[in-house]
Structure formats: C-alpha cells, structure tokens
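Of the protein chains in this complex, all but one are displayed in their positions.
Letters A, B and C name the chains as they come in the text, with residue numbers starting at 1 for each one.
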Amino acid sequence: MTSSFLGQREDFGDLAETVERVAEALAATAVARDREGGVPLRERALLRESGLLTLAIPTAFGGQGRSWPLVFRVLRRFAEADSSLAHLFGFQHLQVASVLLYGSPAQQDRFLGEAVARRWFWGNAVNPRDNRVQATRVGDGLVLNGVKGFCSGAGDSDVLNVSVALGPEPTDRIFALLPTARAGIRVHGDWDNMGQRQTDSGSVSFDGVQVAPDEILGPPGVASSPRATLRNLIGQVVLTEIYLGNAVGAMASAIDFVREQTQPWPMAGVERALDDRLLQLRAGEHAAAVRAALALSEAVNHDFQQAWERGEALTWAERAELAVGIAAARTQAARTALQVTSQVFELVGARATATRFGFDRFWRNVRVHTLHDPLDYRHQGIGAWLLAGQAPNPFNYG
Amino acid sequence: MTSSFLGQREDFGDLAETVERVAEALAATAVARDREGGVPLRERALLRESGLLTLAIPTAFGGQGRSWPLVFRVLRRFAEADSSLAHLFGFQHLQVASVLLYGSPAQQDRFLGEAVARRWFWGNAVNPRDNRVQATRVGDGLVLNGVKGFCSGAGDSDVLNVSVALGPEPTDRIFALLPTARAGIRVHGDWDNMGQRQTDSGSVSFDGVQVAPDEILGPPGVASSPRATLRNLIGQVVLTEIYLGNAVGAMASAIDFVREQTQPWPMAGVERALDDRLLQLRAGEHAAAVRAALALSEAVNHDFQQAWERGEALTWAERAELAVGIAAARTQAARTALQVTSQVFELVGARATATRFGFDRFWRNVRVHTLHDPLDYRHQGIGAWLLAGQAPNPFNYG
Amino acid sequence: MTSSFLGQREDFGDLAETVERVAEALAATAVARDREGGVPLRERALLRESGLLTLAIPTAFGGQGRSWPLVFRVLRRFAEADSSLAHLFGFQHLQVASVLLYGSPAQQDRFLGEAVARRWFWGNAVNPRDNRVQATRVGDGLVLNGVKGFCSGAGDSDVLNVSVALGPEPTDRIFALLPTARAGIRVHGDWDNMGQRQTDSGSVSFDGVQVAPDEILGPPGVASSPRATLRNLIGQVVLTEIYLGNAVGAMASAIDFVREQTQPWPMAGVERALDDRLLQLRAGEHAAAVRAALALSEAVNHDFQQAWERGEALTWAERAELAVGIAAARTQAARTALQVTSQVFELVGARATATRFGFDRFWRNVRVHTLHDPLDYRHQGIGAWLLAGQAPNPFNYG
Partner (left out) sequence: MTSSFLGQREDFGDLAETVERVAEALAATAVARDREGGVPLRERALLRESGLLTLAIPTAFGGQGRSWPLVFRVLRRFAEADSSLAHLFGFQHLQVASVLLYGSPAQQDRFLGEAVARRWFWGNAVNPRDNRVQATRVGDGLVLNGVKGFCSGAGDSDVLNVSVALGPEPTDRIFALLPTARAGIRVHGDWDNMGQRQTDSGSVSFDGVQVAPDEILGPPGVASSPRATLRNLIGQVVLTEIYLGNAVGAMASAIDFVREQTQPWPMAGVERALDDRLLQLRAGEHAAAVRAALALSEAVNHDFQQAWERGEALTWAERAELAVGIAAARTQAARTALQVTSQVFELVGARATATRFGFDRFWRNVRVHTLHDPLDYRHQGIGAWLLAGQAPNPFNYG
C-alpha cells in the first residue's frame, strides 16, 4: 500500500521508520482482525513497545514533547492501515491532554511520569451523553456506581479516564484517573459493532469504586479557561484523522488492486484496467477530494498547535474561531471519506467484494465514527457562527 | 417495517396477502442470516411453497401468467426485507424468461411445464465474463468441462441454466438447461462476500457433464431477434429492483428506529428525535430521491411489458430506446440506493451501528450488486445514444 | 431542438401540432427576449390565438375540459422553449382553477364563460407573503389600497386575480377577480430580474380600487374543504414543470450544440466531440437524472388528477399524501434542473458561453423560480410527515 500521492511520508521526520514499521505491521493483519473483533492484545503491545504512546507527553515528564500536528499525522497514517488501532492511539493522546489541561502540576507530574515509566495504555469511560454512573461523596473522595457505554480501549488498559456528571451543567463534569484494576471496575468486552471492531468500545461497570481526591483532575479542572476546553477539540481532530486515514487507505488499496487484479471492462477497449479513462476520471475525482480534506486538516492542526502554545493567553474568541475551523475540517473529512470509501468499489470491481479482501471495512469504520456527534449539527454550528456570530458551546460538543 | 410512503402496497392485487406473508417471514430472520451466509434452505422452501416462483410462467404451461411489472414489484418488496432471497427470486424469473425467449415451443412446454409441476427453483451459471467452461461436441450433444463463478442460487437448485461460449462472438453463446443433479456437476458453496451473502453466488464445476441436444435452448436461440435480447434487460431490471428494495427497506427501518429508539440530540432542543428538523430535512431528501427512482423504474417496467407484448414485431430501434430507459432506471436506482443506504445512519445515530441491528447490510447488498457491470459504462452508453445515436450493444451488457 | 429522448411528444394527442407550433415560435426568439425583458406582447397574443389558454376550463363553460396532466405537459413543453411564457401559461390555469375551486356556480359560469368568449389572459396579484394591500369594507364590497409585488403576467392581462388578507390566519385570505382596467389599478412594469425575465412579475398598485361583492370568489371560498386546497398544489406543479422544461431544454440544446459546434478536446483522441466518452458519460448522467425527475412528475400529476376527480369526497389524509408526493416531485425536479442547467456547459464548452447563445438562461430561470418557497422546507415537510405523521399545512405553502 502506498500513500505517496499525498506527498507526506517525509513529514514524520525522525519517527518515519518507526511509524512505517508499526503501520505495516498493523496493515498485515487488519482484515482478519476486523472480522474477529475483540481486544487486539498483540497490536496494543506493539504500540506500547514502539514508544509512540508518549509522543504528546512533554519532555519535562520524560515524554517526547512532539507537536500535535505530528501526533495527528501519525494517527492518520495508522488509520490508513487499521482504523481501530488508530482510534486507540488517538484516545491515548486525548487522555494525556486531559491531564495536561485539567490536572494540577502535581497530577501532571505523577500521572504523566508514570505513563512514561510504565508504558501506560489508557482507556476511556468519558462518554458525556451516558450519565448512568452515579458519584457519591464519601469523605474527600467519591464512590462510583453504575455503567458507562462506548468505553473505547478499556480492555487491556492500565488506567481509565472516567468522567462523571456531578450536576446538570456541562461544567459539572469531573474527570478521574483510576487504575483499571481498581476494585469494582469491570470491563465487559461487549462491543459488537459493524465498524471500528477492535476499539473495544463496550461498557464498563463501576460497583462501589473508590476515587481518592487526588485522582480527580484539577484544579484547574474542566471549566477553568478557553485553554482547558481545547480537550474537546482534540477529540474532534482524532475523528477527522480517522476519517482521512480510512479515505487514504481505501484509495491506496484500490489503486493497488486496480493495478494488480482488476480485469479491464470489455467495453473500455483497453488491455489493462489502469488505462481505462473512466476509472482514471473517478480515481482523479476521489484523489482531488481527499487532498482538499487533507489540506484543510493540516491547516487547522497547525492552527490548533498555535492555540495550544498560547496557553492561558488564549481568548474565547480565538477558541471559537479555532473550533469552527476544526468543525469544518471534520465535516469535510467525513463527507469525503464516506464518499470515497463507498465509491472506490467502482474502481476495483465486483471481485474485490469477496470477504477476504475486507474492502468494506473502510466505509464501515468511517460510517460508525461519523455518528458520535452529528455532522449536520457541526455544519449548523459553523453557520450559526457565520450568520449570527454565535460561538460553538465549548462545553457541549463544541 | 412500513413502506406506506411509497403508496404501492395495494398494487399487488390478489397476491397482496401472500407477498406480505413471505416478505415478513424473510424480514424476521434477515439480519441473522446475513451474518451466517450459506444456503437459506428454509427460505427457499418458503418461496417454493408460496407458489410465487411461477408468476411469470404463462398460464398455457400451468403458470400464473402475471405481468412483468408485477413480478418486479414483488421482487422489490422482497428486497426490502431480504436482498439475497429477492435476488434468487429474480433470477428464477430470468431463467423462465430464457426459456420463453430462446427455447423452442417443445422446450417451453417441457421445461416450463415441469417447473410448475415440480416446483423447480432454478440456479444459474451464466456469467458471460467467465469463459472457463469449455464445451466439446460429442455426437449431437456437448460435454462440458471447467468451472464457472458467480453462480447465484446454484445450491439447492433443481435445474441449472448454463451458458457456454462456443466462439468469440456474443452471439456464439448457447444456454443449456441441466438438472443440478446431473453427473459431473458440483456446486462448491464457496461464496463468502461482503454483501448478498445468501445468494450462494459461488462457483460450480463441470467435469465431463453431458448435455443432450434438446437441453440446449433453441431454435430460435440467443441471437434471433430484438425480442430474444430482452433477456439481458430483465437481468438489468432485477438489479434495479434489488437496489430500490434495499433503499426502501433502509428508509423504512430507519424511520421505525428514529420513532422508537433514537435519542434526541441535546442541541436539537426537542424531546423526541422524530421532531428534529434537521432529521426531518434529511429524511425528506432521501424519500424524495427514492420516490423519483421508483417512479422511473415503474415507468420503464411498463415500457418493458409493452415491448414484451409486441413479440416478434419489436424492432431494433424500439429495443434500443427501451434499453436506454432501463439503463437510466438502473443507474438512478443504484445512485439513490448507495446514497440512501449510507445516509440513513445519520437519521438513526451511533447506537444503531451495533451488529445486532444489521443496518449496514442494506449498503453492503447494494454496493456488491452495483458492480456487475459498471454504472459509468451504462451512463456512457446512454450518452452515446443521445449524442452519437449509437444503440447499446444488445448482446454485450446492453 | 429535440426532446425525443423523453419519448413524450406523442402524448399531446390531437393538440400535438398546435403545441409544437407555439413552442417552436417561442423558441425562435427566446434568447433575444430574455435579454430584453418586458412584456412579450406578440407571444402573449400567440398564446391567446392558439386557444390553449382554455385547456382546463370545463366544456360546460365552453372550454376544452382537458386533464391536468395534459395541461402540465404542455406547460413543460413550453418551458423547454421559453420559461417565461410557460410561467404565464401555467398561472393562467392556476387562476382558472381558483374560480373552479373557490367560486360559486354563478361565478364559475360568469368568469369562465367570459374567459372563453373574450380570450382572457389572466394576471395575478396573489403573493401571500406580501400583505401591503389593505381592504376596507364599504357596503357589501371592498375598497383596496396599497401595492403588491411579484404580480406575474399583470401587464397586458385582461383580468387580475387579487388576494387580500382580511385577518391574520391563512384562511382569512380572499380572492377577488377584477378587470385589469379597473380604475385605480396600475401595473408598474418594474420587473428587472436575473431570470424569468419576461414574466413581468413586478408590482401592481391599488388606489381606492372598488371590489363588488360578486367579484369576491365564494362561497365555497378558500378554506372550505380539502378539495379547495388543491389550488396551492397546482401552483407547486407549475413550478415543477418549469424546472423540468428548463432541464430538458438545456439538455436538448446542449446535445444539438455538441453535435453541430463543439470542437473535440485534443486529449480526447476523437475527431468529433460527440464521440468523446467523457462527454457521453456526463450526458448520460444528466439524462438519467432528468428522466427520473420527469417520471416522478408524471406519476404525481396522475395522482393529482385522481384527487381532482374525487371532488368533495377527497379527505384531508388523501390530500396530505398527495401534497407530500407533489413536494417530492418539486424538490427532485428543482435539484435535477439546477444541476443539469449548470453542468450542460461542460458538454458544450467555452465557446457556448457567448451571450448570443443564451445558454445561461436555463440556469437563471430555474434558479429564480426555486426560491419562492424554500426547497429545504419542502424536504423538511416531507420528513415531518414520514417521521412525525404531520401533514403539510394546506393553507400555508403546503
């Protein structure tokens, strides 16, 4: 598989070799593992061993202190090969960001230091629309009871990031970091979905789970500043890059298939399918669309990095403008990826629909992942900003 | 599931009760069987027992002598529920048409009479792009050796329609009708595809299979007249109706899901998802597109019936105009169905992607079935007729 | 220009010769008159003389008593040639319908009888969103003061259909039929628009205009029954057919242009542009889309005729289902026409953009006419019916 038409491979800098090695290892078994589902223990181990789980952790804590655009580019490259593992990789970095944005200096030191030292792979239990977990104050800490769905990467995780609503407002949510092995936590492994099949995004139950005060992130905490609300935006970018990776992966696989296996259509009057002008037309249309979506993604990721570096100086207005850009990048990536992952079949032809090629996984992965928050509400939010000057709600999917 | 927005249920006339009973029985287990694949013996038995396999057989041979638009409407209704069984149902009628168009009066009498008497379910081995079966003349008959792919419905079939190329021209193809139990025929059951998973469209091998002279259809035979070339067009309409059935089925399922299960999006400001104006907008867009595709299909199916009834008076020019109409109906149905079966997910939301709902089967079924002959070459053929006055090649996918 | 690819020319029956003669006369000068704008006196005279203005008037009143689908087909044929005149032709029939649906038997006898005898061409002043005309009760009649915009066909009209809101509810609107020459009425001729340039859809002012009681339509009046609300639906169908006529006209003109004038693109490797496969592909795509939109239109026009013939037996539920179908036909026609009238330029090429060819008029006409009531609210209305079971509001753009 090649993505050279994107001209971006060199951009991994000194990480190039590691990234390619991991990506190729993921690709080699991705079709089979898509069928199996479950928890990809070997591939999770591969990621741990690669050292890439610490990319976003500042060097002060022993991490690699890489820029976000680079992290996102690695994520995208993985998603070309294996969308589920890319997701787990992305959410790892989202949890790291949670500590950086919500955690006290002491918590950052402790949690990120341990993450490096012990090669933590973090799972999440943060779905904000699922409020079935109840928190009871006991002393200075909390006790959690209930169940949470869509907990990606909980299986085989070292630490879980758990969000709980202590009140009705978005800003009433707290985040706690708990060892997955903590008494009372049970990861159910009940994810059985049409796509993203190895993200292990099933349910986790909490049965009298103790939370110590210093396991609750903050201060500063969730709602303290424009900067703190950058966390949501990382979540958005992760989605964007997963879509783009699938689109690129589908295109690259299709190009290889046309070159190697597709029989020319009798009425095309060519001896090789790759010379069929109608196929070339469609390949060109898809590639141009993918390139535009990629360019927008790269541009807003650069904007994100600038906002990140502004730190506490970041204003709500700047945050709004950034959020609108990230929303646009996500909707464009989603639409393009949905289109391309479905349309590539017209390049490769009927024989490529055999289960063993797994060509439909790109579309299934994208389709599943575009629904977490509706694209139309993203577009409407962009329009509300343009027409009415309304900023996206930074605490509520904005 | 309801398709009342199509206002067509009553059009089955006296068959309405039977058609609905069968469709609902198919729907009840369709998701589970999509996962299983293989040969749907129970459902094939259900179709045999329903009597609907003889719809297109003229009353002179003991059949029901129904019009083609009615047959196609039943097929579409089945495809709403179960695209694989609809396919088998459609190809049954294609084989019946083969006998009516290519067979001698004696062959029609014999094969169609037996089809009624013994409730034959016919399989096919007619893929014209696969010429791996060789025929050797032995006496007045033939001996077949080789293998054929994409043989839908071969498993559990009583009779196989086998096409073999005796020379390089499309008109050199002959069709033979053989008992599936004939010595030397082996149905491999090796179909494992991302869609149409119970069509059993795997390979059949022929090892010294004897073909008697009167098992070879004709005279008149394949290339005798414009009328004879109507067979290809039936194959096209079968595809069209499968697309449309899936689109209608996806919409109807989605509407039910929104009403019963979808949670309203927080930013929609409504208490029921069905009141969300953005969802209403999208539902309306999809429904309008489906209705247009359906209307074109019904209109050209009516044209087809008129052409069928003209018999040998049908001219090549009339045949070309009909073929262009049927091509347009197929491309519109395909595009609409691809769009709708993918977009309905934005109505139903993330929770509907769980494997147990099987919502992706509509898209997978359509996607697989739109590739047999490329949609772009259909469009190009329509354009060649409009711009250059070229008729679609009636022997070669036209 | 030819529309034979639609296979509908013969459907005008005994009117074929007249319709073609008028259409061709309109086509001959349409490009020049599009530039000029203003009131097309000669072409209005042509329509009067053709006798086609009385198509929908029942034979009992001296009219031709033709079916609505035929009237709409004639309208569409005119729109292929000249969208402005088609609009005036369509609104003529809308006013006739107003008398049939809202007028008392005596009013029908009087107004429709005179319409036949004097070859009335009717203008309208009925835009429901413009409530600047005030009505004062004086005796049993009314006196009107104010101004009304978007009054298509007021110039050179014999009679004006004027609607006035007597209260805040949609059902408070009344319709009055007044001679355009009535004292106090002034047609301003101030229409200067990017499209539909000869519809003369400017403003009309009313300065102490007397309205006699028997000039106010009713009883039964506007809100009396489901049947009465069919009037809005005729207005919708008129729009649909204008879109379709423009789409067909654009396609037919483009096909002619490619055949006669377009130079082959050097990289196409063909000697005639009409043999260019990429052009054929696009021509086929457009034609297939147009055919689907046409088929839906024909189907719902047939449904409309059935509803019309049900008379006062028509129920609100049937009316709702019909309205949804007509909405779907309109949105599909609009989208298809917008797409096709813009995309045909890629068939004909750069030289066809010279002003003298007037190729952009098709898009401009469609674009202007798709905005009167928003397509998105039509789609949303269809979705509200599907998801929530809400009928379109029959008094308010439904």
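FYI, a residue touches a chain if its C-beta (ideal position, glycine included) is under 8 Å from a C-beta of that chain, and two chains touch if they have at least 3 such contacts.
All figures in this text were calculated on a predicted structure; none of them were measured in a lab.
Of B:71, B:178, B:204 or B:281, it is B:281 that touches the chain left out of the display. Within the complete assembly, residues 129, 150, 192-195, 263, 265-268, 278, 282, 338, 342, 345-346, 349-350, 353-356, 359-360, 363-364, 367-368, 370-377, 380-381, 393, 396-397 of chain C touch the chain that is not shown.
Listed for chain B, the residues touching the missing chain in the whole complex are 277-278, 281.
In the full complex, chain A touches the omitted chain through residues 5, 7, 255, 258-259, 272, 274-275, 277, 279-285, 287-289, 291-293, 295-296, 298-299, 321, 324-325, 327-329, 331-332, 376, 378-388.
Methods note: only the chains that are shown with their structure count from here on.
Interface residue usage between chain B and chain C, two copies of one sequence, is largely shared: over half of the residue numbers at the contact are used by both copies.
Note on chain placement: the centre of chain B and the centre of chain C lie 40 Å apart, centres being C-alpha means. Centre-to-centre separation between chain A and chain C, using Cα means, comes to 51 Å. Counting only residues that touch two or more partner chains, chain C has 277, 281.
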